[in-house]
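The complex is shown incomplete by one protein chain, all other protein chains being positioned as in the whole.
Labels run A and B following the written order; every chain starts at residue 1.
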Amino acid sequence: MPDPITLTINGTQVSCAPGTLVIEAAKQNGIEIPAFCYYEGFSLQAACRMCLVEVEKMPKLQPGCTLPAAEGMVVHTESPKVVEARKSTLEFLLTNHPLDCPVCDKGGECELQDMVFRYGAGESRFTEIKHHVDEKQWSPAVYYDGSRCILCYRCVRVCDEGIGVTALGLSFRGVSAQIVPNRGDHLECDECGWCIDVCPVGALTSGTYRYQSRPWEMNHVGTVCTHCSDGCKTTLSVRNGQVLRANNRDRSGVNGEFLCVKGRFGFDFVHHKERLQSPLLRKNGQLQPVSWSEALSAVAAKFSEVKARNGQFGVIGSTRTTNEENYLLQKFVREGLGSKNIDHHRTGDVVTLLDALKGRTGALATVNDLYTAKAALVLGADLSQQHPLLAYQLRANSRHHRSATYLVTPGPVREEQFATKALRSNPGEELNLLPQLSDDLKQHASLTVLYNAAIKGDAVRQLVAFCDSLGIEVKYLPLVDYSNSRGALDMGLLPDLAPGYQPLRNPGLNAAQILSSPDLDVLWVVGANPLKSASLAGEKAFVVVQDLFLTETAQRADVVFPAASAYEKSGTVTNTTGEVQRLKHGPKVMGTKSDLDIIALLARQLNIDLGPTTPDRIFEQIRKTVHGYNVALPVVATGGAAPTTPVNGGVPVAVNPSLISPSGDTLFTSGTLGRYSKMLAKVMEAPGQLFKA
Amino acid sequence: MTFSPELEARFAKMIGNYPPGRQKGALIPMLLYAQDEVGSMTPDLIQEVSRRLKVTPLEIEEVIGYYTMLAREPRGKHHIQVCTNVSCQARGGEELFAHACSRLGLHNKEKSADGQFSIEEVECMGACSWAPAIQVNYDFYYDMTPEKFDKLIDSLRQMQ
Partner (left out) sequence: MNQPTLLRPPHPLEVRVLTRRFEYPRTEPVWLDEYLRTEGYQALRKALDLTPEALVDEVKKSCLRGRGGAGFPTGMKWSFVDRKSPKPKYIVVNADEGEPGTCKDRILMGFDPHRLIEGCLIAGRAIGSNRGWIYIRGEYRVYIDIMDRAIEEAYANGYLGDNVLGTGWSFHLSTHTGAGSYECGEETALLESLEGKRGNPRLKPPFPAVSGAFQCPTVVNNVETYSAVPDIILKGGEWYAGLGTPRNGGTRLVGLSGHLNTPGVYEVPLGMNLLTIVNELGGGVWKGRKLKAIIPGGSSSPVLKADECDIPADYDSFAKAGTMLGSGATVVLDDQTDMVRVLARLMSFYAHESCGWCIPCREGTAWLKKITQRLDSGVGASKDIDLIDQISNSMMGRTFCPLGDAAAMPAMAIARKFRDEIEAKIQSTQAFVPAPGTRPLVVL
């Protein structure tokens, strides 16, 4: 650490690291210098001139956003001269601003409004005609009102530097200067909508939220995105039980302000008109709405009957339900039904990794590690398409810290923009190319390795052996695909492993075996859609499905329970890096119940005692009993991400690679769930094509 | 899209004028010289330049919006630019512009129906000591008067 420097701000001596900008030095000491164009972490513009401060011995006011603090500097941030300058800058801004606050989405959370409120400029001396341009729709998700735009270039920078898409630019000049989209009159981009969120005014508005509500009429609920496994926190803004908007306005969680299109706009499946709102029971070959008690009794009756005659159960759990639900489900199946036949759709090989690491828990990377790692190696994955947050972290790391990134992928990926080396391999043959990189990799003190489902079974062991041979510190990040894929593994939704990867002596049937077993008596599917891609061999099987929609699997069911989505319940989920975060329920969909409640109600009908069945109490139990989950409760309770430390159960396991298959999702798809998001369907102009030109 | 051999030769030389990997430097000259041949910033032209210099169409749009000489629509065969900035204003530039407009029956930035003439009021073009000055395409005409202007238009018409 270089020696700190000392300067005086508003009469107080403060110290900061050399090179700190005055605006940051002030902020660190609780002094806010107002700014529009300055945006932490992005390139400097010095365009808005709001941050001008008075520095003694300098004749002109200086922009605090670009001026590095210097030893002995004397800065005034609220002197009469500074306040006057701010006021006049605001007056300038308002000259061509439409002042349509009453109908502007941003009203109430607009930085321009706040600044004018604080610094005056309420009375304008401008009596001329304002410059006007019409509002434009750039995409289903993004609208631009050039008249409101104050040209702070935040949107341009987050798109270019943050996401690497560069879909926004600046055209024309003078008062006519405008933000323009990359395809003439429309946008072709990731549709992440970050530009909308960073806009300090109402120039960029969202296709889902515009003209829906005033910000103060909504409740803002911080929960975790239910789409991919990166585990971004998202704040749902809810009014009258309806989600109207999603963003991460408090910048908490592993993702800070980042969200992809699914996190920001993909919440609308919640209110899709095809949501199941009543239990269904097959009568005369037809699924018919029935009461909860009728449906529960039918299932309980069947379960007792099959259990009594030692019949065959097959249970397929979910990759989107909470840890508590998964835990309770396997407990129900193993203890209550006495069955071992439980599995889920596996999308990555964590099991072999834990085995190969032989208890080295420190070798598991977190999301934050990707931002601080000196070097990263990506095997197989198209991160921008499948793990947008992880891609964002690597990009930010490269931009802020010049970290190195190595890629071995089957196709072109966007990370090549900043990669140190990018190799192309045949799918599944990524490991063969590793020797070509070993000299480069050895240069770095530490390395984080990300691998997807292309590397599974023995290949994972080979990977670990290769990394061990480098003689440097290596951390691993096994990629899985769905929001709680990791939790499903950790909670033992596996025929051969109990929660915490404890091996079971006599494994049960796996998912493929369940589906192909002709003797199956009961198939119980919780939040999954296995029959979309496979058929059910057990013709006589009684099928029970818990889901949001009448999926392909639900259509074959005898009983369907309408389940609540992750946005409608409490509990915890674990992301692909093994970090546990808390879900908070935001909206409410009439007629649905959480999977936890459904399982608990069934247990009660069957007189099975599963112990406590509230999310909090179950999480307590998980923390106490599941290996690696003894995480700090306050971290989770306050909305943080707590890393878990899983290890294998001490007995080598052999993973059957054919049971692992990737979800195949892109930036704009999200399994069955994604099909019910109208916004995702609308924005799919050219998914994935943008960077292959 | 193809250009004349002369233009191709110019482009080939131009690209070599910028450091390796920084061929984007040639963007503005390339657009302007190509416009002289093609007439305006057509979608084809943008695509072609984008391909050759490896810049995105958005980067080209940013530039076209900024520079006043880059035209989205073709101008007249004789694009008449009348300066009315201070030095020319002092010596009758504004009157000359008004005269030119009425003589051609055009408003600022309009083009005649036959495509022969277009007119534009421009900022200082560095001919202040010989004011008022006009430019027809790239040719300067100095110390203009309404009479000289009329003669010029006549002779330009003759050229057709």
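Quick note on the criterion: a residue touches a chain if its C-beta (ideal position, glycine included) is under 8 Å from a C-beta of that chain, and two chains touch if they have at least 3 such contacts.
On a predicted model such as this, the values are computed, not experimentally measured, just so you know.
Novice: Going by the stated contact criterion, tell me the shown chains that border the hidden chain.
Specialist: A, B
Novice: Who touches the missing chain here, A:27, A:118, A:131 or A:186?
Specialist: A:131
Novice: Looking at the whole complex, which of A:89, A:448, A:484 or A:672 touches the chain that is not displayed?
Specialist: Among A:89, A:448, A:484 or A:672, only A:89 touches the chain that is not shown.
Novice: Tell me which stretches of chain B touch the chain missing from the display.
Specialist: Looking at chain B, the ones touching the missing chain are residues 14, 17-19, 22, 24-29, 31-33, 53, 55, 59, 62-63, 65-70, 81, 84-87, 89-91, 123-131, 135, 138-140, 142.
Novice: For review purposes, identify every residue of chain A that touches the missing chain, sorted by number.
Specialist: Listed in rising order, the touching residues are 44-50, 52, 59-61, 66, 85, 88-89, 91-93, 95-96, 125-129, 131, 150-151, 170, 172-177.
Going forward, only the chains that are shown with their structure count from here on.
Novice: What is the distance, in whole Å, between the centres of chain A and chain B, each centre taken as the mean of its C-alpha atoms?
Specialist: 51
Novice: Please give the residue numbers of chain B that touch chain A in the complex, ascending.
Specialist: These residues of chain B touch chain A: 56-59, 61-62, 64-66.
Novice: How about chain A: which of its residues touch chain B in the complex?
Specialist: 166-173, 178, 180-184
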